[in-house]
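Structure first, then comments.
Now for subunit A:
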Amino acid sequence: MSKNFVKIDEERCKGCGLCINFCPKKVLSFSEKFNSKGYHPARQHDPDNCIGCGFCYMMCPDTAITVFKETAKV
Partner candidate 1 sequence: MAEKVMVKGNEAMAEAAVRAGCRLYFGYPITPQSEFTEYMARRMPQVNGVFLQSESEVAAVNMVYGAACTGNRVMTSTSSPGFSLMQEGVSYIAGAMLPAVFVNVVRGGPGLGDIQPAQSDYFQATKGGAHGDYHLIVLAPGSIQESVDLMEDAFRMADEYRMPVLILADGMLGQMMEPVEFPEFVKLEGINDHSAWALRGATGRNANKVTSFDIDPVNLEKMNMLIQEIYKRVRVREVRYEAIALEDAEYMLVGYGTMGRILGSVVKLARNKGIKVGLFRPITLWPFPYAELKKAAQGVKTILTVEMSTGQMVEDVRLAVEGSVPVEFYGRTGGMVPTPDEVLAELLKHV
Partner candidate 2 sequence: MIEATYKRPESLAKREFSYCPGCHHGIIHRLVAETIDELNIREKTLMVAPVGCSVFAYEFFDVDGTVAPHGRAPAVATGMKRSLPDRVVFTYQGDGDLAAIGTAEIIHAANRGEKITTIFVNNAIYGMTGGQMAPTTLLGMKTTTSPYGRKSETEGFPLHVSELLKETAGIIYLERVAVSSPQEVRKAKAAIKKAFTVQLRGLGFAMVEVLSTCPTNWGLSPVESIKWLNENMKKEYPLGVFVDKVGDLK
């Protein structure tokens, strides 16, 4: 059984919204907080439904997103 999730570098993120727009499972959204540049960074509010498709990574212009896969030790 594996699960997928993403980590978003809040300082690199410019709040462009492309990842949020293209996520097929709608697990990403804008954070309420500001980063030091004044943007609302994206966040993964629902990691349980992340399918690790990588669409967010592909559309991110700032390589702010890393996609991870966690496999349980058998």
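How were these candidates chosen? In short, all candidates are chains of the complex that A comes from, given by their letters.
We adopt the following convention: a contact is a pair of C-beta atoms (placed from the backbone, for glycine too) under 8 Å apart; a residue touches a chain by one contact, two chains touch by 3 or more; residues count from 1.
Since we're looking at a predicted model, the values are computed, not measured.
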Numbered candidate touching subunit A, per complex, among 1 or 2: 2
Per the contact definition, I'd like the list of subunit A residues that touch candidate 2 in the complex. 4, 11-12, 14-18, 21-22, 39, 52-55, 57-63, 65-71, 73
